[in-house]
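What you see is the complex with one protein chain gone and the rest in place.
== chain A ==
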Amino acid sequence: LIKRARASSEKPSGKPSHAKCVKPGGGLKMPIAGGKPTLSEAPAFADSEDDLELGKEDLRPDKSKTHRADAIDCSRFHADGLHNWDLEEMRNSIADCFVTGKWEEWQDAATLLKADE
């Protein structure tokens, strides 16, 4: 949905260049090869719209991610930067994830014992 919305919002800017580049060239590949750097985005969108109109495709991958399309297929989550776990405050930030950390009131053994008395 987001893609469609973006594609249609690009339409006004995409159409003129589409008309300029595609019609004289005739082929679909031409505008991409011969396009000026400033117009490099526009023909790409016009191109995908063409296909949607013709009903060739059910779905096209997002063009903005083409550089990732051929990346390595790997499920690992490589975070940009690891936290510095040598710092005391960083270690403190996860202290309650462990049984040794602070417990919620309703399941804290000390509080529950006191309530029983």
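Keep in mind that, in the parts below, a residue touches a chain if its C-beta (ideal position, glycine included) is under 8 Å from a C-beta of that chain, and two chains touch if they have at least 3 such contacts; residues count from 1.
Convention: contacts and distances are computed from a predicted model.
Undergrad: Quick one: find the hidden chain's UniProt protein name among "Ubiquitin-related modifier 1 homolog", "RNA 3'-terminal phosphate cyclase-like protein", "N-acetyltransferase domain-containing protein" or "ESCRT-II complex subunit VPS25".
TA: From the choices "Ubiquitin-related modifier 1 homolog", "RNA 3'-terminal phosphate cyclase-like protein", "N-acetyltransferase domain-containing protein" or "ESCRT-II complex subunit VPS25", the unshown chain carries the UniProt name "RNA 3'-terminal phosphate cyclase-like protein".
Undergrad: Of the residues in chain A, which ones touch the absent chain?
TA: 57-61, 66, 68-77, 79, 82-83, 85, 91-103
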